[in-house]
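The structure is given below, and queries will be raised subsequently.
All protein chains but one are shown in place.
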Amino acid sequence: MEILVCVKQVPDTAEVKIDPVKHTVIRAGVPNIFNPFDQNALEAALQLKDNQGAKVTLLSMGPPQAKDVLREGLAMGADEAYLLTDRKVGGSDTLATGYCIAQAIKKVTELKGIEKFDIILCGKQAIDGDTAQVGPQIACELGIPQITYAADLKVEGDTVTVKQQNEEGYIVTEAKFPVLITAVKELNEPRFPTIRGTMKAKRREIPELSADDVKADESKIGLSGSPTKVRKIFTPPQRTQGLVIPVEDDNYQAAVDTLMEKLTEQKII
Amino acid sequence: MDLAEYKGIYVIAEQFEGKLRNVSFELLGQARVLADTIGDEVGAILIGHNVKPLAQELITHGAHKVYVYDDEKLENYNTTAYAKVICDFFNEVKPNVFLVGATNIGRDLGPRVANSLQTGLTADCTGLAVDDDNKTIVWTRPALGGNIMAEIICPDNRPQMGTVRPNVFKKPEADPSATGEVIEKTANLTDADFMTKFVELIKMGGEGVKIEEADVIVSGGRGMNGPEPFTGMLKDLADLLGGAVGASRAAVDAGWIDALHQVGQTGKTVGPKIYIACGISGAIQHLAGMSGADCVIAINKDEDAPIFKVCDYGIVGDAFKVVPMLTEAIKKIKG
């Protein structure tokens, strides 16, 4: 079983702060991390490796420092890693990104001398963009089925059975290889890399692929190849602070009474 | 591509077990606003089995035309088959805009359609407007964990597509006198168009109110220190107000409550009339999910907690003391 896991290096959005005066994003000092949902995707692949002997290949698209997350993935137990890195792909929207990655997947398939990847795993979304689009875009580009929001998955023979999270609970869906699956946090708990794995991964060369290497049509990539354009960026309007009632001398009843008075006065309750 | 050829703002209606989702109505309301601005018409696409009776509801909420694809094979949602139906519709009718609810299904279907049609798709929009100059749709969405908002346009490709978050826009009032056209279509599908197979639906938390649809949400965060309050005092207060229990990411990550209850950027977007945040500090991720609430009441021991900056009312104190007192006080009023 050949598995490809798509991973992304993202800024830790929990650490992003807004300059309170200029209302701009302070990105300096924000650490780059392994997109958390992609870690769930990788963990699922590694479990298939542990239990069913799958081979796990990683692919990322990003600047050269994205190799850090690929190394982390290798340290966790992935077998191989590739990075698609090229200035030409910068600024790609989800359609262009899906295309680039699909092209890279075709190239990696060829480089590995395999017929196809049986399963492609992605995180449900990256925490910087939160679009949840790239997985389905890749699947569509490759003409294979997608099963999103996987909270559980089983593989028997060439059939994958997935419990998909949805508003009502779960939908159980089945597909045959090849299939693309996107992972949610509930799917598993990602393992930590081992220190030996980390040391070995540090020494690994990670092949870089350019847009030309993956035969990407230049009219379909980067800013100019993206149908969506960013017109404006702004910080969200803040709600304004209302009445905050302190508890004085441990007199909780008084605070709750004040609150109730306001709520009934304003007909909120 | 001759952009002038493409007309109509179409909502891809989502139904579940014979009932339209609220977000479909919310989208019709917005489609109407956009259509009025650019002088266009509002339509809806309805896909499923035995769904034709729902078409009238779409009309009373603002659709001029409803295209119905009713087929036994379409009873359960199927990514590739539904995408094929919508692409065929696009090629035939040439609509200008597709509005899709940012539900799990909408977020699964949207990118599949956008890729097939090689057009742009803006995800999880919280604002919709029209560009004054070229009449394209301006899609507003949060990014970077809700820290920034971005305005996105898709100037040169059609359809213009976006998924729109539930509970951001108000559901329009139904107009029983509204009239519209119901157009029955035949889905042109072969077995090969169904690339996955539906096995079963497992419903969770069947009883109780879902947070997406609740008028009142009582949410707990890290300050709850354990799972007990979620089935105890928070639930008591929520039940009393006919609402639902919500949670912050910290509480869900700690395993105190199921992820179905998570409010926030990576959880659900909610729009209740009252949102009571107990022991929630108010990280921006959380605020992104609850900013649609009409009234926010915060209870937190830490007077510097960011939640107090966005609340309408707050009490600086121990939620374990405040919540039961509040429940008692409301009980008295309700008699």
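Chains here go by letter, A and B, matching the order in which they are written, and residues are numbered from 1 within each.
Criterion: a contact is a pair of C-beta atoms (placed from the backbone, for glycine too) under 8 Å apart; a residue touches a chain by one contact, two chains touch by 3 or more.
FYI, contacts and distances are computed from a predicted model.
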{"item": "Per UniProt record, name of the chain withheld from view [\"NitT/TauT family transport system permease protein\", \"Acyl-CoA dehydrogenase\", \"Glycosyltransferase\" or \"ABC transporter ATP-binding protein\"]", "value": "\"Acyl-CoA dehydrogenase\""}
{"item": "Listed residues A:T24, A:T159 or A:T194, member touching the removed chain", "value": "A:T194"}
{"item": "Subunit A, residues in touch with the chain not shown (by the definition above)", "value": "192-199, 202"}
{"item": "For subunit B, residues in touch with the removed chain", "value": "225-226, 253-254, 302, 304"}
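Here is the rule we use: only the chains that are shown with their structure count from here on.
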{"item": "Chain centre separation (subunit A, subunit B; CA means) in Å", "value": "21"}
{"item": "Residue numbers on subunit A that touch subunit B, as the complex places them", "value": "11, 13-14, 16-18, 25, 93-95, 98, 127-137, 139-141, 144-149, 161, 163-175, 179, 184-186, 226-236, 238-247, 252-253, 255-257, 259-260, 262-264, 266, 268-269"}
{"item": "Of all residues in subunit B, those that touch subunit A in their complex", "value": "16, 76-77, 79-80, 83, 103-105, 107-108, 110-112, 114-116, 118-124, 131, 138, 142-157, 195-205, 210, 212, 241, 259-260, 265-266, 273-274, 283-285, 288, 291, 295-298, 303, 308-318, 321-322, 325-326, 329-330, 333"}
